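With one protein chain withheld, the remaining protein chains of the complex are depicted in position.
Note that the chains take the letters A, B and C in the order they are written out, and that residue 1 is the start of every chain.
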Amino acid sequence: MQIGIIGLGRMGGNISVRLSRHDHKVVVYDRDAGVVSKIADSAHGTPSNGLKDLVGKLDAPRTVWVMLPAGKITEDTIGELSTILEKGDTIIDGGNTFYKDDIRRAKELSEKGINYIDVGTSGGVHGLDRGYCMMIGGSKETVDRLDPIFAALAPGKGEIEETKGREKFDPRAEQGYLHCGPAGSGHFVKMVHNGIEYGMMQAYAEGFDIMRNKNSGDLPEDQRFDLNMADIAEVWRRGSVVSSWLLDLCANALAQNITLSNYTGEVADSGEGRWTIEAAIEEAVPAPVLTSSLFARFRSRSGNNYGEKLLSAMRFQFGGHVEQHDVEHKHGAGVSEVKG
Amino acid sequence: MQIGIIGLGRMGGNISVRLSRHDHKVVVYDRDAGVVSKIADSAHGTPSNGLKDLVGKLDAPRTVWVMLPAGKITEDTIGELSTILEKGDTIIDGGNTFYKDDIRRAKELSEKGINYIDVGTSGGVHGLDRGYCMMIGGSKETVDRLDPIFAALAPGKGEIEETKGREKFDPRAEQGYLHCGPAGSGHFVKMVHNGIEYGMMQAYAEGFDIMRNKNSGDLPEDQRFDLNMADIAEVWRRGSVVSSWLLDLCANALAQNITLSNYTGEVADSGEGRWTIEAAIEEAVPAPVLTSSLFARFRSRSGNNYGEKLLSAMRFQFGGHVEQHDVEHKHGAGVSEVKG
Amino acid sequence: MQIGIIGLGRMGGNISVRLSRHDHKVVVYDRDAGVVSKIADSAHGTPSNGLKDLVGKLDAPRTVWVMLPAGKITEDTIGELSTILEKGDTIIDGGNTFYKDDIRRAKELSEKGINYIDVGTSGGVHGLDRGYCMMIGGSKETVDRLDPIFAALAPGKGEIEETKGREKFDPRAEQGYLHCGPAGSGHFVKMVHNGIEYGMMQAYAEGFDIMRNKNSGDLPEDQRFDLNMADIAEVWRRGSVVSSWLLDLCANALAQNITLSNYTGEVADSGEGRWTIEAAIEEAVPAPVLTSSLFARFRSRSGNNYGEKLLSAMRFQFGGHVEQHDVEHKHGAGVSEVKG
Partner (left out) sequence: MQIGIIGLGRMGGNISVRLSRHDHKVVVYDRDAGVVSKIADSAHGTPSNGLKDLVGKLDAPRTVWVMLPAGKITEDTIGELSTILEKGDTIIDGGNTFYKDDIRRAKELSEKGINYIDVGTSGGVHGLDRGYCMMIGGSKETVDRLDPIFAALAPGKGEIEETKGREKFDPRAEQGYLHCGPAGSGHFVKMVHNGIEYGMMQAYAEGFDIMRNKNSGDLPEDQRFDLNMADIAEVWRRGSVVSSWLLDLCANALAQNITLSNYTGEVADSGEGRWTIEAAIEEAVPAPVLTSSLFARFRSRSGNNYGEKLLSAMRFQFGGHVEQHDVEHKHGAGVSEVKG
């Protein structure tokens, strides 16, 4: 099939190339002209110099995949596309848009006869070769029509062991893509996916932190080990119940630099982790692990905050305790004070 | 090699069989004589009718693998073995013993010249065929001597993609077993492994709960989806960053019964989840995700507790609020009251 | 001064009476005519039979205090008032409105020349006698003009010990009311106040739960106490650092029924607890305690949820564990199994 791709960063660029490998024809655009010609080249595609030019180079009914950062730039691009495209054309938002924005957009665009599809896309820098896991929202008719696009981008069944008893379920899930429901549902599922990702990452982070500190000179010598984090990550990849792709990534990072000194530890978060918590709150579903994971990221990016200073202040007001910059604190459970 | 196996439950029985498949000779014992003859048969091994009998059927230096529930029964068995075995013999505890007990035992046994090895063993009911991931503590000499046993039980390299840059690390980790350090370190690493497992499980649990509730009739109709949990679990196995063995298990369970009505949701916990938190506290390492996961299991096993009743009581004392058995509560954010 | 009061529930009724005790003149309305005549009587005020009637009985510039549940009914009432009131009049929303709604309303009403004041009101059923703590948002001019109203409702300085060094701060805070800033700021501060309230309540709940379980027959006899919860709550009121009004309420409830068997423990939550978390997320501020408190309430209102069943399911798929309805679970740290 023929498809336009807007936004040729890590994700959009690789998607273009992967589609071309499956004999789809891509017309590509990015605000960086150098990137356009590079990707057009790699993807044996057609370069374009703007939204109008891109749309003009597609045959009706057109399909345009927008692969931009969620937020204003995606919103503006879709807004502009909606004035250029025609009835029967389709916009795909492959970014990490808030699902309620999808619902709104789908409604607005349907008034112009334009189809709107939201695709949550997981796969990172590995997707080019491994394929992308896709969670798709939108009308059944449009999703079915675009099936060859999704099938090309998806990993396919590969050698992953089959789940038993799936005969009665949607076979596309085994190929790595799924029509989740109406507009917004694809990004909703992707949002929760990312929330879970935060939780799993934090579980590993805490576990490795506990093991790393077991090597620490702060502990009494007879309570100390000399554990090798890289070997532990590796052995867990082999038959253990905590094996996962994320653990593979840990093993890679630790084999490269076991102290992780090349990382700041100031961890960014994206909208999806936050929206997942908001969804949980809307539904009155407790989500302590997903929330703790988000908060750990918040805290990782600040120094001692106002709340912590207030804790120090209360301690001083109550018991005359003066908090100190003091590494002894770390393992010392306050034996030097009578308080409370 | 020749080895005695004590405790022929799901784990010990399968370990016996897997060892025999790799041409090791097993002498087996369980307090259930029927199980002894069954496993002796499956493992082409030698049955025994007690610890003395088992020890008597082994050539010095003997190796005895104890595969019993952690706690009193393991402690008693090792105590008894220590009076039967001789200098140069080895006891392996393959259960989920608290690592400080290992340190104590190793010291006590070393006074008799008996070697003590702790092996954290992951693999569950799948280990027979897939092999077991093993985290091993004890003296280098003994661990090296028993290498053929561990190599037989481990999964081996298989087709799992290699981690780059591991040339400088222990090659056994890639086979699925690791000498972690002195006595106790094997169970310490396994303990943290299980802590992480709790966190990962809870991350999936919360995510699927949020998605399941998005289908709920309690939400306004235009905010509701009709998501298929079995398909979502399946699609995430294919190229998504949350793919893992635990997710494979979710996919299996959901394909079998998408409502999960065959499960109570009253989730047991083992000592290792608890000890992981205690280790974190000893080291002053924050572990909110691992702790939340443990607490979620605690709460899953009780009805409304005293603390919750105290919350109701304070609300009544303060604002005259009477808590009701009321499903409307669930999504109703208290619009019927002016409080605070 | 003269003021109209709409909504004569626990809060609005008592506010009317307290205002009348300070020689303010109230015109009152509630959709329940019986309540109107009762409160008009208690407050020596003027009854009215509708918004128009109420407004008609006030002299310009009019002030109308709306004391209704947050949400649609408040929104509708203010909408209707905005068509009846005139330039220079003032609407006060004393309920628990979301502060962003205040900001919007203030802007809309200012176009008609109507002033909008948001008042977060704390005090519960005790406010009639003790007075209400008020957090006020809106224009300085209007807040200053209505000072006699706020001063009458507030507790006043009383015998509470003075904070040192307050000479440079707003003296009204010591009277129990505060002009926090522009529209929305009053409800914002009240919202956070309620978030903190949840956290404090949950801290007590957990502590008493831990003490109550220390009396439990599930513990080994030599680890068991026979603590008296009512006496403990009482003694802490006397010189301990955890003394507070909420603790007074605990002491009352426990003296009345130490088992708390008259409470369900299914704890409602209002919008403010939820919005506090959303504010924290918007600001990237970690709020683990406030969030845990909200989640504990969510969980208190459901039985075993889908997520918990998924945990059971994973355990079964992995290790063949069958979860049981089993009180032994509660304190049994899984000694009957080898898992992981």
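Here are some notes:
Everything below uses one rule, namely that a contact is a pair of C-beta atoms (placed from the backbone, for glycine too) under 8 Å apart; a residue touches a chain by one contact, two chains touch by 3 or more.
Please read all numbers here as calculations on a predicted model, not as lab measurements.
Contact with the chain not shown here comes from a single listed residue; of C:30, C:89 or C:197, that residue is C:197. By the touch criterion stated above, the residues of chain A touching the omitted chain are 7, 9-12, 67-72, 94-96, 120-122, 124-126, 190, 193-194, 197, 201-202, 204-206, 208-209, 212-213, 246, 249-250, 252-254, 260-261, 263-272, 274, 288, 292, 296-297, 299-302, 304-321, 323-326, 329-330, 333-340. One chain is missing from the display, and on chain B it is touched by residues 241, 269, 274, 277-278, 281, 284-288, 291-292, 294-296, 298-299, 301, 305, 307, 318, 340.
Within the complete assembly, residues 103, 122-124, 127, 130-135, 154-161, 163-166, 169-170, 172-178, 180-182, 184-185, 188-189, 192-193, 195-200, 202-204, 206-207, 209-211, 213-214, 216, 218-219, 222-223, 225-228, 230-232, 234-248, 251-252, 255-256, 276, 279-280, 282-290, 292-293, 295-296, 330-331 of chain C touch the chain that is not shown.
Convention: only the chains that are shown with their structure count from here on.
Where chain A touches chain C, over half of the residue numbers in use are shared by the two copies, so each contributes mostly the same positions.
Measuring from the average of all protein CA coordinates, the nearest chain centre is that of A.
Mean C-alpha positions place chain B and chain C at a centre distance of 44 Å.
Annotation: 29 Å between the Cα-based centres of chain A and chain B. Residue positions of chain A with contacts to 2 or more other chains are 241, 284-288, 292, 295-296.
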